[in-house]
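Omission of a single protein chain aside, the complex is shown with its protein chains in their original locations.
Here the chain labels run A and B in written order, and each chain numbers its own residues starting at 1.
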Amino acid sequence: MSPTYVLIHGSWHTGADWAEVVTALATHGITDVHTPTVAGHGVGVPKNVTHNDCVQSIVDYVLEHDLRDVVLVGHSYGGTIVSRLYEELPDRIRRLVYLNAFVLAPNECLNDNTPPVDRAALESLALASADDTISMPFELWRERFIGDADVALAQRTHAGLSPEPAQPWRDRLPLDRFYDTIERVGRSYINCTEDISIPQGEWSWHPRMSQRLRNPRLVQLHGSHETLFTNPTLLAAKIVEAGRD
Amino acid sequence: MSPTYVLIHGSWHTGADWAEVVTALATHGITDVHTPTVAGHGVGVPKNVTHNDCVQSIVDYVLEHDLRDVVLVGHSYGGTIVSRLYEELPDRIRRLVYLNAFVLAPNECLNDNTPPVDRAALESLALASADDTISMPFELWRERFIGDADVALAQRTHAGLSPEPAQPWRDRLPLDRFYDTIERVGRSYINCTEDISIPQGEWSWHPRMSQRLRNPRLVQLHGSHETLFTNPTLLAAKIVEAGRD
Partner (left out) sequence: MSPTYVLIHGSWHTGADWAEVVTALATHGITDVHTPTVAGHGVGVPKNVTHNDCVQSIVDYVLEHDLRDVVLVGHSYGGTIVSRLYEELPDRIRRLVYLNAFVLAPNECLNDNTPPVDRAALESLALASADDTISMPFELWRERFIGDADVALAQRTHAGLSPEPAQPWRDRLPLDRFYDTIERVGRSYINCTEDISIPQGEWSWHPRMSQRLRNPRLVQLHGSHETLFTNPTLLAAKIVEAGRD
């Protein structure tokens, strides 16, 4: 049986942002692809969610659709959903794939994994909001997230973002079950080599976060944090390379 | 109005060395490109220049030609000219682009940013010269600067180099105005991933120097320190990516 792919988006995004990647995966014969939107994400939804609420929304999705043999792909913030889902539904998961995604150490929160200056900027945006959310400033998006786009694509994709609930970034995750059983499941890390949403060097995605997965298969491609928008064809090929047995 | 590109060459080079890059930029519709030669560089010119003399020569060029809305690109040593020019003419500059270029910390000189063994070798070459200049040894050029060329191209380009005045490498730059206002201007760093003119690791161009620019847009390409000779077409495409809004 060919595997089922479940793609978990990052902060400010929804499942719809994977559309071009889904199209490209089909050219590789991968057609059983799910792109649920995490609780609290998108427009017109309650934003006062915890990290557990976010996890539960995807657990519910997987159970409702009775998904098995799942290659679970998480982008950025979505990596924390991947790790927690493996704790909740280990028997339904075939492989974990992190795409420039957070791999938290035990009892850390997402904020612990961003440089202090970025953390302070994001928290001040949350404080300035009416509903404890963080809206993505265009300049940050254009320079740090999607530097490989032309300005038109940067503007168009920025218009599709939605405010990110701040609380899930503060919630600490024990992840004891995750780290106790991590070596029982296949693990891959996809690293976009021009991704500076987290600065390269001391805080880098790779090898700092990737190594927490204990030697995951490494797949790299050129591009920014947002290759799902800037190069969905290449990204899909790399997801295939990362997701296969 | 489309921007004006000003390309600042590195040590041992002159503005003429950008010729193939200029041709390649034209294929991207970028035709307003200036490649002045920094004071003290090239043949038949006085070599007893300071770093300030070098900066002043480019300030004069920009003013004489009344250049505005400038995307300023600096290669290697030329990065220090870029930083200083932004101090002198901030209102004429649209974006700063560093191509495996030095970004000095406050009050450093260029020599502070090279490993001690390389620094000693360069200084001994200056001491051995009649006019306090450093001539590029062929072996250093071939192995450390242009390792991606075949030997014929390495020889041909080496023949076009000229002795580098040593004093600008010793002059310390306060750069207080630069660092006070750096976040007001767009910044990009182009990193050639096989560049070992500065060894990779502890002394590397990226992320060590790039991070001094506070999260510049990152653009990378395969190649040595001398992609302006070895792959001008690809380099031009990357300059476009780095230089656009």
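Criterion: a residue touches a chain if its C-beta (ideal position, glycine included) is under 8 Å from a C-beta of that chain, and two chains touch if they have at least 3 such contacts.
Just so we're clear, the structure is a prediction, and the values are computed from it rather than from any experiment.
Engineer: Considering the complete complex, identify which of B:R144, B:H206 or B:R244 is in touch with the unshown chain.
Structural biologist: Only one listed residue reaches the unshown chain, and that is B:R144.
Engineer: Kindly note down the residues of chain B that lie in touch with the hidden chain.
Structural biologist: Contacting residues on chain B, toward the hidden partner: 143-144, 147-148, 150-151, 193-194, 196, 199-201, 222.
Engineer: Tell me where the left-out chain touches chain A, residue by residue.
Structural biologist: 186, 188, 206-208, 210-211, 215-220, 241, 244-245
We adopt the following convention: only the chains that are shown with their structure count from here on.
Engineer: What whole-number Å value describes the gap between the mean CA coordinates of chain A and chain B?
Structural biologist: Each chain reduced to its C-alpha mean, chain A and chain B end up 37 Å apart.
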